[in-house]
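The structure under discussion appears below in the form of structure tokens.
A protein chain is absent from this complex, but the other protein chains hold their places.
Letters are used for the chains, namely A and B, taken in the order the chains are written, and counting of residues starts over at 1 for each.
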Amino acid sequence: MIAEFGLAALWLAAALAALQLFAGASALRGGGAGQVSALVRPVAVVQGVLTALSFAALLLLFVRTDLSVKLVAANSHSAKPLIYKLAGAWGNHEGSMLLWVTVMAGMGALIALLERRLPERTMLATLATQAFVGLGFYAFLLFSSNPFERLPAPAPEGMGLNPLLQDIGLAFHPPTLYLGYVGLSLAFSFAVGALLTGEVGPAFARVMRPWVLLAWIFLTIGITAGSYWAYYELGWGGWWFWDPVENASLMPWLAGTALLHSASVLAARDALRAWTVMLGVVAFSMSMVGTFLVRSGILTSVHAFAVDPERGTFILVLLAIYIGGALTLFALRAGSIAEGERFSATSREGALVFNNVMLSAILGIVLLGTLYPLLTEAFGVKVSVGPPYFNPVSAIFAVPMLVVMAAGPLLRWRKDRLARVRGPLILIGLVFAALLAALLVWRPFGLLPLLGLTLSVPLAVASVLPLRGRDLRRLPLAVWGMVIAHFGLAVALFGMAADSALTVEKLAAAKIGDVTKVGPWTVELEGVEPVGGPNWIALEGRMSASYRGGKPIPIAPQSRSFWAPPQQTTESALLTRWNGQLYAVLGDETDDGRWQLRLWWKPFVTCIWFGGLLVALGGFLALLGRVATDLRRRVATHKIAVRKRELEKAQGQ
Amino acid sequence: MMRGGWKFWLPLALFAGFVVLVAVQLLDPAEREVESAMIGKPLPEFALRAASPDRPGLVTAELKDGKPHLLNIWASWCIPCAAEAPQLEILRRQGADVVGVAIRDRPEDVAAFLGRYGNPYSRLGADDLSEVQFGIGSSGVPETFVVDGKGIIRYQHIGEIRPEHVPMLLQKLKEAGA
Partner (left out) sequence: MNTGIKPKHQRLVLVVIALAALVGAGLLAAWALRSQASYFYVPSEMQAAPPQVGQAVRLGGMVEQGSLKTLPDGVTISFVVQDGKARIPVRYAGIVPDLFVEGSGVVAEGRLDPAGTFVADTLLAKHDENYVPRELKDMTEAQAKAAVAETR
């Protein structure tokens, strides 16, 4: 019954999306036919509620391990811990697509409920667009990936979940990323809506920006968490592999970051109209392209999902309709909205434009690198593209972007002179030069780690400079947000550079009782013992690690075996200090009774993820500031209205 | 349109390039090559022991009896195979001779599966090494082949048989029998 209920809710939601599209479109053409247009907002809300119910039904099926449902039988197991049963609901193709439409309809419901500041015509166009995009994904879900399909008879037991995916971090990784990916659909709908009505201006940017910010925060957290997952779960000691799945999440983030910055230019200065609209389209397009590349199996990767050319074709058609349609609309309409305010190159806008161009260039580089294997395969040559391409080529554009990021926030809007901010610039330059000299004397580094280390500290200094001379208690939250996000980026950069410059690696075959040295650590292997969990057994290496001869600390990496489906994974052991992490992996036993150990000392590696979280926190503060301002304004207008009414009443009497 | 409008068409042009590239890849994937490679070729020679006590095993020579057969490759550990069981039953009732190959399976699991989802097979062989599976150009389970009366492969269906595929498979069987 639950499955049928979920499916019915989904069909109903799809029908409402069609109604929402129809009502919105006809209201737009009719120039404001009151009754039809009044339908759009309530329909959007009900549609959101229905998809939420449908998703809740799927969750319930997984909680109960209802093995008569194909998806549950294929992805769950009665012996699995509850939390992974839940995660099983979205850890597969059908469930994650249901999550996709749930988020999409939910976001549409939210703007229908909350957003009252745009002209109603633009709002109708936006909601109609959101419904139009939603319809395609409903069709995809209902016609080619029905998550509620039943088996002719219940399976005796489920087929489990890939144990690599059985991890608390990963369990919540897809929902976070999806909130980000699909949240960007609002940017797409706002952009298309504004193009349709031609109302692209500061008001449009002010309305769109907090929604983009919301999606972008989730994307940032999702990417950060995903990187940490890959770091400790894959047991390779790396934190970013330029894998297609990772690139698929990075590309919308790059576009979203550019969009946030150009939207603030549009909101504050009414410039970059066409550019902002295009980024709005591009950001969500990147989400869809990324999902398509992963889902179609056209690019396989270590994270491999189900591969299905039929589904790939379906999504490609959707992409062609939505992205192609939006870009055609853009090409037709952009000419009429392109005029905006002027500004000088040395100004806040100038710096932001530079940042946008550099971010777009990096986006292009990542996209080309991801697609290149496809391109060569069309000519019969198989290649893979990895860090030797991505790292240096993206750095060529990232470095100038970071330099301008240091100076940009110090500049004024519209027009400024560099001479005015000479003092801070000299300070930043001095920090850079001193650090560079010190590092060059210390020891030889690779060019990229050296640049990263020498840039990160002055960047961190520069990021807090906008605070100087301001009253910190009265500073708007948005400024705090910017400062913290930029500071976080500097921290992350420092972590990345420190990891690649200072990591010490040791590979050893150790007998029980052997001591291995790695960097400042001495690690003793005390024993290897079998241990068991709810659905796995493991060999656990008991080790004690001591930092510079200090108190020994126990660590225990494992080699786990799962039984449904039978599979092995490596569980690395991490020991975190303020200045870095010890990373230990237990390998196989050799023929002569020694154990393979792989140890890394990674100074300041945790800065990467702390930095990422700081960036997200910065975004959150900016969003909070915006929400607080809105609330205050709402309260104020309400008060004014009440007073007005009282006044009228008093006058009437 | 205003002057300089050409630049607004650039994103669309780039995207069109992307769609063409991907469409070329999608329409010509490696999997389809495997499929077309086996169609029109004879079944490889094999003789599989019976996977179920009440059905004979599967020998290539016995399939060359002048009648078309539906060769279904499956396994008890495969969820889509359970999902397609009713369709195989319908095909059997409509007169198709369905023969099966169970891939890397244990007799007790096979018995449990057939007990639960029904047994549409007139013959059922056990392929413990995926020998037949690979020989016939199949890369996963379930897959279904239409084999004509001379043992020539006429059609390959990858993935589960859904209700909408049944008429198409019956048609293919008819063509193979003609």
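In this text, a contact is a pair of C-beta atoms (placed from the backbone, for glycine too) under 8 Å apart; a residue touches a chain by one contact, two chains touch by 3 or more.
All values reported here derive from a predicted model rather than from experimental measurement.
*Asks:* So one chain is hidden, and I want to know which residue out of A:T346, A:S500 or A:Q581 touches that hidden chain in the complete assembly.
*Replies:* The one listed residue touching the chain not shown is A:T346.
*Asks:* Which one, A:Q20, A:S96, A:N146 or A:T569, makes contact with the chain that was left out?
*Replies:* Of the listed residues, the one touching the omitted chain is A:T569.
*Asks:* Which of these, A:P388, A:G513, A:G549 or A:G652, touches the one chain of the complex that we don't see?
*Replies:* Looking across A:P388, A:G513, A:G549 or A:G652, the contact with the absent chain belongs to A:P388.
*Asks:* Name, in rising order, the residues on subunit A that touch the hidden chain in the full complex.
*Replies:* Output for subunit A: 162, 164, 235-236, 297, 299-300, 302, 304, 306-307, 338, 342-346, 353, 357-358, 360-362, 364-365, 368-369, 372-373, 376, 381-386, 388-389, 392-393, 396-397, 415, 507-509, 559, 565, 567-570, 585-588, 590-592, 594, 596, 598.
By our rule, only the chains that are shown with their structure count from here on.
*Asks:* Where the centres are mean C-alpha positions, what is the separation of subunit A from subunit B, in Å?
*Replies:* Each chain's C-alpha centroid was found; their separation is 39 Å.
*Asks:* Using the touch definition from the top, list the residues of subunit B that touch subunit A in their complex.
*Replies:* It is residues 1-2, 4-5, 8-9, 11-12, 15-16, 18-19, 21-26, 29, 31-32, 77, 79-80, 82-83, 85-86, 112, 116-118, 159 of subunit B that touch subunit A.
*Asks:* Under the touch definition given earlier, write down the residues of subunit A that touch subunit B in their complex.
*Replies:* Those in contact with subunit B are residues 70, 73-74, 149, 151-153, 155-156, 159, 274, 278, 281-282, 285, 289, 292, 296, 298, 308-309, 312-313, 316, 319-320, 323-324, 327-328, 330-332, 334-336, 338, 371, 374-375, 377-378.
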